[in-house]
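With one protein chain held back, the other chains of the complex are shown just where they sit.
What follows is chain A.
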Amino acid sequence: MMNTIDQQLQKATNRRLPKFIITVIVLIIFLWSTSAVQLDNITENGFSIAKNILMGLVQPDTGLLFNLTTGGVLYLLLETMAIAFLGTIVGAVIAIPLAFLSASNIVPKPVAFVVRFLLIIIRTIPAIVYGLMFIRVTGQGPFTGVLTMSLISVGMLSKLYVDVIEELDTSVLESMESIGCTTMEKIRYGILPQLSALFTSIVIYRFDMNLRDAAILGIVGAGGIGAPLIFAMNAYRWPEVGSILIGLIVLILIVEYVSNKVRNKLVNG
């Protein structure tokens, strides 16, 4: 009895060597990267700063947090949300034609490849760089943030759209054609129902991500809560930092929760 089991076990392919090699390679790369750790640069008062930050977080500036004027945390959060919302919408609309142009089952392969490459470039350039470029165009303010968010969303959304488009069920279209539907009818009743729920779910997910990005875009002056946050940090006003961060964390958690609920409902019906 035991012997047959042992025999079967021995028949299994021996994967020890490849595993060992991969482990060694990962280890070598990891050891190579340890030089990123430089502890000699630690500022002497680092620990007191860390303590101050924590104190600020637990004793936030409640006056700022519940301030209802345009300088208060609540208004800044609203502005951040508006930037992310408008950016997502604009990006979501622009991304649709681009996604169809880069889907290899819709357009010829060369076209799809070129558009896809363009989208990779758009996606790789960090948000902050776009922000800094758009500031030269439209000046500081939330409008710049909207433009930046739109451009980033185009890159990310079209990639996710393409995955959905390439999995389109074409047999529905064939059967519709056989009963004599026109092209418009085919798009309306054959393609739209397949795409709309998934596209909406993707857009909501992206809004969730854009909200986080919009929160840091303020660092370059593109509106939203980032600018006051950085100013407060650079001036070591930790209670202020604490109140802004608490507002941001609560907002992101709420949006994430709602977006998860809505997406679950959209995808699972």
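As a working rule, a contact is a pair of C-beta atoms (placed from the backbone, for glycine too) under 8 Å apart; a residue touches a chain by one contact, two chains touch by 3 or more; residues count from 1.
Just so we're on the same page, contacts and distances are computed from a predicted model.
Enquirer: Just to verify: the chain that's not displayed, which of "Nitrogenase protein alpha chain", "Phosphonate ABC transporter, permease protein PhnE", "Na(+)-translocating NADH-quinone reductase subunit B" or "Propanediol/glycerol family dehydratase medium subunit" does UniProt list as its protein name?
Expert: The correct option from "Nitrogenase protein alpha chain", "Phosphonate ABC transporter, permease protein PhnE", "Na(+)-translocating NADH-quinone reductase subunit B" or "Propanediol/glycerol family dehydratase medium subunit" is "Phosphonate ABC transporter, permease protein PhnE", the UniProt name of the unshown chain.
Enquirer: Which residue among A:65, A:115, A:154 or A:216 touches the omitted chain?
Expert: A:216
Enquirer: Pick out which of A:9, A:68, A:121 or A:179 touches the chain that's been left out of the picture.
Expert: Reading the full complex, the residue touching the unseen chain is A:121.
Enquirer: Identify the residue among A:85, A:100 or A:189 that touches the chain left out of the display.
Expert: In the full complex, the listed residue that touches the missing chain is A:85.
Enquirer: Out of A:12, A:39, A:68 or A:179, which touches the unshown chain?
Expert: With A:12, A:39, A:68 or A:179 as choices, the missing chain is touched by A:39.
Enquirer: Thinking of the whole complex, not just what is shown, which of A:147, A:165 or A:202 touches the missing chain?
Expert: A:147
Enquirer: Applying the definition given at the start, please give the residues of chain A touching the unseen chain.
Expert: 26, 29-30, 32-39, 41-43, 46-47, 49-50, 53, 78-79, 81-83, 85-86, 89, 120-121, 124-129, 132-134, 136-138, 141-143, 145-147, 212, 215-216, 219-220, 223, 229-230, 233, 245, 248-249, 252-253, 256
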